[in-house]
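Excluded from the complex is one protein chain; the other protein chains are retained at their positions.
Showing chain A:
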Amino acid sequence: MASLVAKREGPQFISEVAVRGNAGVLDYCRTSVSALSGATAGILGLTALYGFVFYFLASFLLSLLLILKAGRKWNKSFKSRRLLFTGGLVGGLFTYVLFWTFLYGMVHVY
(Lines give C-alpha, C1' and ligand atoms only; values in the text may rest on other atoms or scores of the structure.)
Protein backbone atom coordinates (compact mmCIF):
# COMPACT_ATOMS: atom_id res chain seq x y z
CA MET A 1 0.00 0.00 0.00
CA ALA A 2 1.26 3.45 -0.75
CA SER A 3 2.77 5.47 2.01
CA LEU A 4 0.80 8.58 2.67
CA VAL A 5 2.98 10.71 4.84
CA ALA A 6 6.57 11.65 5.22
CA LYS A 7 7.74 10.70 8.66
CA ARG A 8 7.83 13.98 10.44
CA GLU A 9 6.61 15.26 13.75
CA GLY A 10 3.66 17.54 13.46
CA PRO A 11 1.24 18.11 10.61
CA GLN A 12 0.90 15.57 7.90
CA PHE A 13 0.79 16.04 4.18
CA ILE A 14 -1.61 13.68 2.53
CA SER A 15 -1.28 12.53 -1.03
CA GLU A 16 -4.75 12.32 -2.55
CA VAL A 17 -3.66 9.83 -5.16
CA ALA A 18 -2.36 7.46 -2.53
CA VAL A 19 -5.54 7.74 -0.46
CA ARG A 20 -7.66 6.83 -3.43
CA GLY A 21 -5.35 4.02 -4.41
CA ASN A 22 -5.45 2.54 -0.94
CA ALA A 23 -9.22 2.81 -0.81
CA GLY A 24 -9.35 1.00 -4.13
CA VAL A 25 -7.20 -1.81 -2.83
CA LEU A 26 -9.45 -2.16 0.22
CA ASP A 27 -12.50 -2.25 -2.01
CA TYR A 28 -10.93 -4.95 -4.15
CA CYS A 29 -10.18 -7.11 -1.11
CA ARG A 30 -13.63 -6.58 0.30
CA THR A 31 -15.39 -7.51 -2.94
CA SER A 32 -13.27 -10.61 -3.45
CA VAL A 33 -13.89 -11.82 0.07
CA SER A 34 -17.64 -11.19 -0.27
CA ALA A 35 -17.80 -13.11 -3.51
CA LEU A 36 -15.81 -16.07 -2.25
CA SER A 37 -17.59 -16.28 1.08
CA GLY A 38 -20.93 -16.04 -0.73
CA ALA A 39 -19.89 -18.93 -2.90
CA THR A 40 -18.87 -21.04 0.07
CA ALA A 41 -22.05 -20.20 1.93
CA GLY A 42 -24.08 -21.28 -1.06
CA ILE A 43 -22.19 -24.50 -1.47
CA LEU A 44 -22.41 -25.30 2.20
CA GLY A 45 -26.11 -24.66 2.10
CA LEU A 46 -26.24 -22.14 4.90
CA THR A 47 -29.63 -20.62 5.32
CA ALA A 48 -30.99 -17.41 6.74
CA LEU A 49 -29.32 -16.37 9.94
CA TYR A 50 -26.28 -18.60 9.58
CA GLY A 51 -25.65 -17.10 6.20
CA PHE A 52 -25.60 -13.51 7.42
CA VAL A 53 -23.53 -14.43 10.44
CA PHE A 54 -21.08 -16.08 8.09
CA TYR A 55 -20.81 -12.90 6.05
CA PHE A 56 -20.03 -10.79 9.08
CA LEU A 57 -17.54 -13.37 10.30
CA ALA A 58 -15.76 -13.34 6.97
CA SER A 59 -15.68 -9.53 6.90
CA PHE A 60 -14.33 -9.45 10.39
CA LEU A 61 -11.65 -11.94 9.44
CA LEU A 62 -10.75 -9.77 6.49
CA SER A 63 -10.45 -6.74 8.74
CA LEU A 64 -8.18 -8.65 11.09
CA LEU A 65 -5.97 -9.72 8.24
CA LEU A 66 -5.82 -6.19 6.90
CA ILE A 67 -4.82 -4.87 10.29
CA LEU A 68 -2.16 -7.51 10.49
CA LYS A 69 -0.88 -6.49 7.11
CA ALA A 70 -0.97 -2.80 7.91
CA GLY A 71 1.10 -3.48 11.00
CA ARG A 72 2.23 -0.95 13.54
CA LYS A 73 2.63 1.78 11.03
CA TRP A 74 -0.97 1.74 9.83
CA ASN A 75 -0.86 5.46 10.41
CA LYS A 76 1.22 5.82 7.33
CA SER A 77 -1.34 4.34 5.01
CA PHE A 78 -4.74 5.03 6.50
CA LYS A 79 -6.37 7.91 8.22
CA SER A 80 -8.30 5.80 10.66
CA ARG A 81 -8.44 2.14 11.51
CA ARG A 82 -12.19 2.12 11.53
CA LEU A 83 -12.13 2.34 7.76
CA LEU A 84 -10.50 -1.08 7.62
CA PHE A 85 -13.44 -2.56 9.48
CA THR A 86 -16.42 -0.90 7.93
CA GLY A 87 -15.38 0.08 4.44
CA GLY A 88 -17.63 -1.26 1.73
CA LEU A 89 -19.61 -3.47 4.07
CA VAL A 90 -23.01 -2.93 2.46
CA GLY A 91 -21.76 -3.22 -1.09
CA GLY A 92 -20.06 -6.40 -0.07
CA LEU A 93 -23.29 -7.60 1.46
CA PHE A 94 -25.07 -7.33 -1.88
CA THR A 95 -22.32 -9.21 -3.66
CA TYR A 96 -22.37 -11.82 -0.92
CA VAL A 97 -26.11 -12.35 -1.22
CA LEU A 98 -25.83 -12.62 -4.98
CA PHE A 99 -23.20 -15.31 -4.93
CA TRP A 100 -24.86 -17.05 -2.03
CA THR A 101 -28.20 -17.25 -3.81
CA PHE A 102 -26.55 -18.29 -7.04
CA LEU A 103 -24.61 -21.19 -5.63
CA TYR A 104 -27.33 -22.21 -3.27
CA GLY A 105 -29.61 -22.47 -6.25
CA MET A 106 -27.04 -24.34 -8.30
CA VAL A 107 -26.18 -26.87 -5.69
CA HIS A 108 -29.27 -27.41 -3.61
CA VAL A 109 -32.22 -26.61 -5.72
CA TYR A 110 -31.20 -28.24 -8.94
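We adopt the following convention: a residue touches a chain if its C-beta (ideal position, glycine included) is under 8 Å from a C-beta of that chain, and two chains touch if they have at least 3 such contacts; residues count from 1.
Quick note on the criterion: contacts and distances are computed from a predicted model.
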{"item": "Which of \"Tetraspanin\", \"AP-1 complex subunit gamma\", \"Small ribosomal subunit protein mS29\" or \"ER membrane protein complex subunit 3\" matches, in UniProt, the chain that is not displayed", "value": "\"ER membrane protein complex subunit 3\""}
{"item": "Contacting the left-out chain in the complete assembly, out of A:T40, A:N75 or A:T101", "value": "A:T101"}
{"item": "Contacts of chain A with the absent chain, listed as residue ranges", "value": "1-4, 6-8, 15, 17-18, 20-21, 24, 27-28, 30-32, 34-35, 41-42, 45-49, 51-52, 76, 88, 91-92, 94-95, 97-102, 104-106, 108-110"}
